[in-house]
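As you look at this complex, bear in mind that one protein chain is not there, while each of the others sits in place.
On to subunit A.
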Amino acid sequence: MENNPVIEVRNVNVYFQNQLILDNVNLVVRKGDFYAIIGPNGAGKTTLIRAILGLTPVDSGEIFLFGKPASLEGRIRIGYVPQHQMFDFTFPITVREMVLTGRIGKKPGLIRRYKDKDYTAVDTALSKLSIKSLEKRPISDLSGGERQRVLIARALVGDPDILILDEPTVYVDTPTEEHFYELLSVLSKSITILMITHDIGVVSRHVTHVACLNRRLYQHDTNHLTADMLAKTYGCPVDLITHGDIPHRVLEYHGDKP
């Protein structure tokens, strides 16, 4: 693992209508990390992602992408997988065409035409996510899990250096979700991943780092959640239900081990 931070968030505060949404957040995502940020609804998770992507202005603090102050130059190296409900899945576009739009950032000027190189990249991305057979389908015909893969394919097709996923499993059923995390696990071998999710249970098995966000960011720099982190984040002790094999620790003991 190299030491260069891919994303660095320093003392970031974001207000929305006089309410503090992000309170002095610091975050470092390094090359090779599979970083998960969890937190309850309304904790500012999406705001943090949007601030990193330059979609939400920051009231104070700084954000660095690839060691430089965040700008378009850094942003086009990010593959962004937005939340499902941000989308109009009734839009008339086929899977292939939609994934192709992920290449448009790589082109200069106003008149941007897709070339052979772009179509080849689409083929590769579709195969990587095993959705080549869906390429001619309109996106309105896809299931939740298929839509998720198409969104990731679009993010990957531009050869990004980091993948940022916003609540990727909200509209996916549990078996698909398990499948999906395995897919991310595989992807994380070749690309840095930052993911935010409300889903506490499944995450920690797959990720290398986990942090909890509820206005403030609590982190441990490992993939272990502590009861303390969760209590701070959710404001109360949380009981967890795990999906995986049962003898597997979800909560790390914090401080003194018994």
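Assume a contact is a pair of C-beta atoms (placed from the backbone, for glycine too) under 8 Å apart; a residue touches a chain by one contact, two chains touch by 3 or more; residues count from 1.
Definition applied: contacts and distances are computed from a predicted model.
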| item | value |
| --- | --- |
| Chain not present in the shown complex, as UniProt names it (candidates "Sirohydrochlorin cobaltochelatase", "L-lactate dehydrogenase complex protein LldG", "Metal ABC transporter permease" or "Iron-sulfur cluster protein") | "Metal ABC transporter permease" |
| Selected from A:5, A:40, A:61 or A:105 as touching the chain missing from the view | A:105 |
| Subunit A, residues in touch with the chain not shown (by the definition above) | 53-55, 72, 75-76, 78, 80, 82, 86-88, 91-94, 97-98, 101-102, 104-105, 110-114, 136-138, 141, 154, 158 |
